[in-house]
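Omission of a single protein chain aside, the complex is shown with its protein chains in their original locations.
When the chains are written out, they are named A and B in that same order, and each has its own residue count from 1.
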Amino acid sequence: MNDLNKRSLLKVVALSALAAAALIGCGKKEPAAPVAAAPAAAPAPAPKAEPFKAAWVYVGPVGDAGWSFAHDLGRKAVEAEMGDKIKTTFVESVPEGADAERVIRDLATQGNKIIFATSFGYMEAMLKVAKDFPDVKFEHATGYKTAPNMRAYDARFYQDTYMAGIIAGKMTKTNTLGFVGSYPIPEVLRNINAFTLGAQSVNPKIKTRVVWVNSWFDPPKESEAAQTLINGGADVLLQNTDSTAVLQTAEKNGKFAFGWDSDMSAFAPKAHLGSAIVDWSNYYKKSIKEAMDGTWKGAIVTRWGVAEGQNDLIKISDMVPAETRAKVDEIKAAMKAGTFEVFTGPVIDSAGKERLAKDVKADDDWRGKVDFYVKGVEGTIPAGKKS
Amino acid sequence: MNEIALLIAATLSSGTPLALAGLGLLINEKVGVVNLGAEGMMLIAAVVGFAAAFHSGSPTVAFAAAAAAGALSAGLFGALVIWLNTNQYATGLAVSLFGGGFSAFVGVEYIGKTLEGRSMHSVPLLGDLPFVGPALFQQHPMVYLTMLFALAIGLFFNRTRTGLVLRSVGENPESAHALGYPVRWLRLLCVMAGGALCGLGGAYISVVYAPLWAEGMIAGRGWIALALTVFATWRAARLLLGAYLFGGVTMLQLALQGAGVDVPSQFMSMLPYLATIVVLVLISSNPQWIRLNMPSSLGKPFYPGR
Partner (left out) sequence: MLQLEARAEASAFWRYASPVVALGITLALSALLFVALGKDPVRGLQIFLLEPWNGTRAITELALKSTALTLCALGLALCFRSNVWNIGAEGQFLAGGIAAGGLAMWLTMQKTGISNWAFFPLATLAGALGGAIWASITAALKDRFNANEILVSLMLVYVANLLLSYLVFGPWKDPKGFNFPQTVTFDMAIPRLLSGFRVHWGAVVAVVAVVMMWVFMSRTFKGYQLQVGGQAAAASRYAGFSARSTLWTCLLTSGAFAGIAGAYEVTGPIGQLTPFVSVGYGFTAIIVAFVGRLHPVGCVAASVLLSTFLIGGQLAQSRIGLPAALTGLFQGILLFSLLACDTLINHRIRLKAKP
């Protein structure tokens, strides 16, 4: 390096150092201010109890009107009920890869006493952080691994889709139903199967077609998938994806569809038959109360559904005939009473094999292992798995 | 039979944004500027178009706003590349990356919002014809506009004097400059016009196709549009066909899924991208085609003084 270059480099380094110093100087001022204020505040009345800090980690944006939106409604409900006693934080659009561990860990170090991670991709990351923070409670949605200070929770969407199926079976004129699927994981397969079983209970002739978009939220793809299903003859659609695209495509084509995760009736009044929703607020209130009064227990998996008010099929349209609505109400009441199980034998898969014997009611174990389509669903599950 | 008609219809719809963006890029490249920022411009236009549609309720306003947004982003790109002579590839990439971030940021407000009044369009009389009706005549007006654009652009560059001047700018900017043409301003004009078209393509996706806003919703269509200009050897009519070809592959793989074809869905989803590669290979392997049609100054900086 000749003199000219060295001088230039030195100039630049000096500039950068100055800039950095200025920034650090500015930064340091921040913490200094509150410290100065505290002694002044001391003579004031006894300080309130520190609010209980709870944090949520979302996989998508809060405004998605779908999955993350529903969780955030739950968080807001907790805030509304507990007011000053609680301070909530949330981080949205956290990718489910290596970054998740860092975000969860940061929330734990920031003093949050309970952390909810709302997607299965956070499972391993949460497990690792839970090991290092024995005093913090960790809750993982839709997963299965637990620890003394970590537990899993889930909803029973398949109860919603069964009820939707009843309506779909009655409303379809082509006897072809369509399902826009996200990823071929057990939960979604369960939902497809429940939808089909529900429809078959009022209309044994129906068949269900499935198109996979390989995403939870991708409106253009969801539109394309919905259009494809409609082009193939489906006239009632259900989805496991998070946007209103499917509903709107159905409305554009003069067909029917359901809302998902939240009340979507406003988006497509002519097409909307009902919304399959989830309400996490009861569970969140329960968990936080347990954490606050010390009765929180880890290492369990809690699955709430219609009976606990966590799942429901709401805003059923007036277009649905009264007798169908009555049937849905009847099933709903039975679910609430705990006497109705969606997956009750005989259940035959699409290859003809019996998966559940006559009158046998499925348990969580069976439901967790669903890797097949029931008879009536067309096609094979992607990624090479044959039922 | 009806399913095939519907597939054709879906193809036209799916190929339109690709065609719009591709035509915009074609205009750019005819004057010698390669804009790798198509994806970013489409994203910016998509969010601007959606916001405009949401607030005004009018798709026309939305498309106009999106075209303006596309033109502005292209203008920024043009200023850097034409006057400051920054590397065209790097600057284009910067537009793409910036567009992604900017659109995601602005779009936060609009996630979960929806536009009202979606209905089927149908050309009177023609739309009711059997088979041909649903196949060709039940599209959004923008689909037909795109075909008109392709025709107009093809005629413009090949049959008009202005088109010839612009092509000469693309072939040999130094000579054009020597002849007294304001090469840089002409390039900027074309870059901005191209940006406007990309903008229309982006808005089509967020206002007509989806019709929602989601981060990253262009999903690589800007890049495919770039490939289309090579595939089309810089001819507008061929580009339109190429766009429909790609739209068709996308919709076909979904239709096959729905029909229960036993191929993993991920491989089906790969088809449009693999098709792009195959097409690139086929066209590029014949250097004649490329050499004959590619504007000679493509990608190279122009210095008026030298």
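Structural remarks
Following the convention adopted for this analysis, a residue touches a chain if its C-beta (ideal position, glycine included) is under 8 Å from a C-beta of that chain, and two chains touch if they have at least 3 such contacts.
Just so you know, these numbers come straight off a predicted model, no measurement behind them.
Checked against the full complex, the one of B:Gly22, B:Gly99 or B:Pro173 touching the unshown chain is B:Gly99. For the chain left out of this panel, the touching residue among B:Val61, B:Val165, B:Ala259 or B:Leu280 is B:Leu280. Looking at A:Gly298, A:Gly345 or A:Gly368, the residue that reaches the missing chain in the full complex is A:Gly368.
Only one of A:Glu96, A:Asp263, A:Glu341 or A:Glu378 touches the absent chain when the whole complex is considered: A:Glu96. In the full complex, chain B contacts the hidden chain through residues 36, 40, 76, 80, 83-87, 89-91, 93-94, 97-102, 104-105, 107-108, 215, 220, 223, 226-227, 230, 264, 266-267, 269-270, 273-274, 276-277, 280-282, 284-285, 287, 290, 303, 305. Although one chain is not displayed, its contacts with chain A can still be listed: residues 4-5, 8-9, 11-12, 15-16, 19, 23-24, 26-27, 29-30, 55, 61, 89-99, 101-103, 105-107, 110, 120-121, 124, 144, 183-186, 214, 368-371, 382-385.
Definition applied: only the chains that are shown with their structure count from here on.
In terms of their C-alpha centroids, the spacing between chain A and chain B amounts to 35 Å.
Residues 61, 63-66, 69, 178, 184, 209-212, 214, 217-221, 223-225, 227-229, 231-232, 243-245, 248, 251-254, 267, 378-380, 382-384 of chain A are the ones touching chain B in the complex. On the side of chain B, the complex with chain A involves touching residues 3, 6-7, 10, 14, 108-114, 118-120, 205, 209-215, 217, 219, 250-251, 254-255, 257-262, 264-266, 269.
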